[in-house]
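Apart from one protein chain that is not included, each protein chain of the complex appears where it belongs.
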Amino acid sequence: MATHLFVTCLVNGFFPAVGEATATLLERAGDDVEVPAAQTCCGQPAFNVGMHEEARAMAAHTLDVLDATAGPIVLPSGSCTDMIVHHYRELFADDPDRLEQVDRVAGRTFELTQYLVDEKGRSDLDASCDGCVATYHPSCHGLRNLGLRSQAEALLDEVDGLERVPLPDAENCCGFGGLFSVEMPEVSAAMMDTKLDNVVASGAELLVGGDVSCLMHLAGGLRRRGSSVRVRHIAEVLADD
Amino acid sequence: MDRDAFLETVRAATQTADLPDAPVADSGGGATVDDLVEAFVERLEATDGIAHRVHAAEVVATVAALAGEYEVDRFLAWADGELPVLGVVSGLIAVGLRPVPAETPRDRQDRLVHHERYRTVRFGVTGADAALAESGSIVLAHGRGRPRMASLIPLVHVAVVAASTVTDSLSAWASGVDVASTANLVIITGPSRTGDIEMQLNLGVHGPKHLHVVVVEDR
Partner (left out) sequence: MTEVPVAFVERAIRDRAAGKVAAIDRGARRIDAGRRAAAGAYEPMERMRDRARAIRLDALRRLDELLAEFADRVADHGGHVHFASDGREAAGLVLQLARSHDVDRIVKSKSMVTEEIHLNEYLLDAGLEVTETDLGEFIIQLADETPAHIIAPVLHKTRQDIGALFAAELGVPYTDDPTELNDIARRHLREIFLAADLGISGCNLAIAESGSVVLVTNEGNGRLTTTAPRVHVVVMGMERIVGTFADAATILEVLARSATGQRLSVYTNVVTGPRRAGDPDGPSELHVIILDNGRSRTLAGSEAEILACIRCGACLNVCPVYREVGGHAYGFTYSGPVGAVVTPSLQGLDDFGDLPYASTLCGACREVCPVRIDIPKLLLSLRAQSASAGGLPSWVVRGLKVYAAAATRPRRFRRLLRAGGLVGRFLADDGWITKAPSHAGAWTGARDLPQPAVRSFLDRWKEREGGS
């Protein structure tokens, strides 16, 4: 049974390399990878601002696409996984048919590091990153809603040549927050600055995370600062051999 | 607003309230403590109180010595019969201290005159009905012969508590208590404190700056 890759809208539109790296990793872990061609967006942007009708439409589309598959569904995003696994239930609370569909889909939907470590029992993926001094930011939805942090750290610790240094105040939110980042940009940027100060203080030259949403915000902030710290999704780091 | 109308509004609201199911709470209680008195003393001191473990015969001398240490000549106290050992108040009088009357008049003017005395009283002596080992607290039920002000208005509060009344924790103690049997019950955990100014700890902001608990061995 193939593993289905749901790349998320941001990977699809901004960071295709992250999607390809995710596919590479899944293949390296022994899976056949399929990409449902009709996939779009999980609906979180609309859900988070309160536009439930639009969110429901996107969620229903996503459910239909994913329910037509069999086997594990993997996303390179804690936030979108959380949306499917937890919030779809709220969106369709009054729709028993959709709820059954949510149960079918959510039960086999995993975030990438969760899938690799918890489901496949793999933390060593033969990756290497010579001379890399990296720090890991655990994005909030993965961290608090899916219990993810140790999985990514275990994976990074197996990367040859990579030294992982602690990120001070790692669990503090980076300030992205979806549309929050453009609705309240000054507050979002203040939070970003706090996070980036900690990234710089960690001494890392590479910032790794599991959600491209937070990472594009942080990378954009680092670039604006003229910082030399690089930013990569964990899939990209792990896919390098 | 009329009581019935108010409560009817509330009742109607409870009917449509969107409340999540409550967790099934583990039946286990709060913290339990092995050596109660020792734990109480340790916690009291961790909250900046000072413990004196003595036998009944030493209580009067201990309290009198504290009065000497703080150089006070007057004190506000519970009645002798309300303390776990007899003779504390008379003992303080015997060494030359003067008791401040505790009865606050109900009349407005008399009350204000009475309150004048509180300006200078620096030493308060009370009993305590229980002590809580887990938090280092003492429990004072106020009432006849047990003025609330004695543990509140002076700079120094000395409480006398029987070792046999030390119990585990507030939640353990609370289950067996009729709290309505007194108009005022207070659980005291250390001397008055504040961290309001730059979070720097300061003792004695309104209540006592010094809390001494005399634990009388009666077991």
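So that you can tell them apart, the chains are marked A and B in the order they are listed, and the count of residues begins at 1 in each.
Operating definition for what follows: a contact is a pair of C-beta atoms (placed from the backbone, for glycine too) under 8 Å apart; a residue touches a chain by one contact, two chains touch by 3 or more.
This is a predicted model, so every value here is computed, not measured.
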| item | value |
| --- | --- |
| Touch with the omitted chain, as defined above, among A:51, A:133, A:154 or A:170 | A:51 |
| For chain B, residues in touch with the removed chain | 1-3, 6-26, 28-31, 43, 47, 102-104, 106, 108, 111-112, 115-116, 118-119, 132, 134-137, 142-149, 152-153, 169-171, 173-175, 177-180, 182-200, 202, 204-208 |
| Touch list for chain A against the chain that is not drawn | 7, 9, 11-16, 19-20, 23, 35, 37-41, 43, 45-52, 54-55, 57-58, 60-61, 90, 140-141, 143-145, 171-173, 175-192, 194, 216-217, 219-221, 223-224 |
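Please note the rule applied: only the chains that are shown with their structure count from here on.
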| item | value |
| --- | --- |
| Distance from chain B to chain A - Cα centre to Cα centre, in angstrom | 54 |
